[in-house]
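Each chain you see keeps its place in the complex, though not every chain is here.
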Amino acid sequence: MTTRWADDDVYGHMNNAVYYELFDTAVNAHLIESTGLDVRALPAVGVVAETSCRYFREIGFPAPVDTGLVVERVGTSSVIYRIGLFQGDSGEAAAEGRFVHVYVDNTSGFGDRPVRPLPDEIRAVVEPLQRPAG
Amino acid sequence: MTTRWADDDVYGHMNNAVYYELFDTAVNAHLIESTGLDVRALPAVGVVAETSCRYFREIGFPAPVDTGLVVERVGTSSVIYRIGLFQGDSGEAAAEGRFVHVYVDNTSGFGDRPVRPLPDEIRAVVEPLQRPAG
């Protein structure tokens, strides 16, 4: 993924919130590209229930960022992803994120929305990313 | 804090990354306002080592967001904050964030920067926010 001038804050490095834009993009790009569907129009959609990030090394504009995406757990109605961000020649992740999607009804409009089972199309493209427990 | 039209994503609610812009702002606004200093110009500055957020209820534009900021721990060279975000009349937090600042040398330019003790000016304004354990 490419970085942007505005990603860097006053200290000259990527602002901590921007990492989450990249996590979000890595997850959704995988879902959209591997299903070939507009996942935003499925009857159940993933809403973000929990996220976290540990920042190991500073990254920033203008070099691009490589991402590694694995699935930690596939539940009945949730998926937990782990995302590594890499920049430059180092093989070590500059940051590691965790991203929890819970699937909810896409037709209820604003307000509390009932949890729904993971759509089969989503399950089919997240299960292959599961990392065997080590 | 006020919300922005662009904060909401395609599902009509605040994008998960934007919450971290609010956490960042809550922490730094407290430091700047309560010290009366430009904290970005101190010899040691806080870089973000770890963040996380649990999302309980959807929030978004146009209503403002109230924040509650407490300090979980003050270390030799780090501060751990917890931030609650509230919107509307509900007394329950819509999201709860955790934000870890580690203080590093502000004069070393880009690259690895040595950890430094918390500046006294910072310590003086974060210790009063400590929430008693239990």
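Going in written order, the chains are labelled A and B, and every chain counts its residues from 1.
Following the convention adopted for this analysis, a contact is a pair of C-beta atoms (placed from the backbone, for glycine too) under 8 Å apart; a residue touches a chain by one contact, two chains touch by 3 or more.
Model, not experiment: these values are computed from the prediction.
Asker: Which total copy number does the whole complex reach if 2 copies are given here?
Answerer: Shown in place are 2; the entire complex has 4 copies.
Keep in mind that, in the parts below, only the chains that are shown with their structure count from here on.
Asker: What rotation angle takes the CA atoms of chain A onto those of chain B? Round to the nearest 5 degrees.
Answerer: 180
Asker: For chain A versus chain B, what separation do you get between their C-alpha means, in angstrom?
Answerer: Once rounded, the distance between the two centres reads 22 Å.
Asker: List the residues on chain A that touch chain B in their complex, please.
Answerer: The contact residues of chain A facing chain B are 10-13, 15-18, 20-21, 23-24, 40, 45, 47-55, 57-58, 98, 110-112.
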